[in-house]
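Removed: one protein chain of the complex. Kept in place: all other protein chains.
Our next item is subunit A:
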Amino acid sequence: MSVARSLLSSVRTAVVRPAGRRAFTSSSSRLSESLFVHRDTDYNNPNISFEFDAANMKRAQEIIARYPPQYKKAAVMPLLDLGQRQNKGWTSISVMNAVAKLLEMPKMRVYEVATFYTMYNREPVAPNFLQLCTTTPCQLGGCGSTKILETISTHLGIEPGQSTKDGKFTFIEVECLGACSNAPMMQVGDDFYEDLTPETTIKILDALAKGEKPKPGPQSGRMTSENSAGLTTLTGKPYGPGEFCQPEFQ
């Protein structure tokens, strides 16, 4: 225990001790990764108007109709998503306000939802929104997500959490997206690109930069999450209904 503690404290001293401060009296403060309060900016303030367009309004009404009228606010999550899609992939304060108005709920209740879930982007994102999974299965599977992360970083010249200067790419690290059997993987917009290698990653990035849309799915050529070494079971033709039954049931 004491060894661990001294080890820890030595790490601590090495990592965080600011110059001229003794660790005895102060500890560093851990700030959150993103801001959980809103600050008015010229691109994100309540005066920028946002309204659902006709098509989305129709969709919104369909979504609201799924819930009993007194629980209209249950539609807040799909509506925020709808708003985010219409608003170039990010949920501005105006989108949240529009949803609150549509659902007749206090604005703060919408803000709570929008800040709770990580997939509502509260800052603008580029058209190609790269979300690289770096959770353990992706870190271990295939070539490992660390390599993909380095590839993307060096190829685009940005760190996770940043956008490229040309405004084409935004790159973030995310937690498990549920495609572990095809690790490593990343999500671009709504599409999964799986079984990545540094080479295929660069190919995808180049295609995206040109405005093309590479084929989503495993980049290794296999079908979904089939065994890449070929099928070992269920290789024959599946039998039809009643094939092995008594004649009267065939």
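Rule of thumb we're sticking to: a residue touches a chain if its C-beta (ideal position, glycine included) is under 8 Å from a C-beta of that chain, and two chains touch if they have at least 3 such contacts; residues count from 1.
Rule of thumb we're sticking to: contacts and distances are computed from a predicted model.
Visitor: What is the missing chain called in its UniProt entry, if the choices are "DNA-directed RNA polymerases I and III subunit RPAC1", "Essential protein Yae1 N-terminal domain-containing protein", "NADH-ubiquinone oxidoreductase 78 kDa subunit, mitochondrial" or "tRNA-specific adenosine deaminase 2"?
Guide: Missing chain, per its UniProt entry: "NADH-ubiquinone oxidoreductase 78 kDa subunit, mitochondrial".
Visitor: Taking the entire complex into account, which one of A:109, A:168, A:203 or A:222 touches the absent chain?
Guide: Of these options, the touching residue for the absent chain is A:109.
Visitor: Which is it among A:93, A:138, A:156 or A:185 that touches the chain not included here?
Guide: A:93
Visitor: Name, in rising order, the residues on subunit A that touch the hidden chain in the full complex.
Guide: These residues of subunit A touch the chain that is not shown: 5, 8-9, 11-12, 15-16, 26-34, 36-40, 46, 93, 106-109, 111-112, 115-116.
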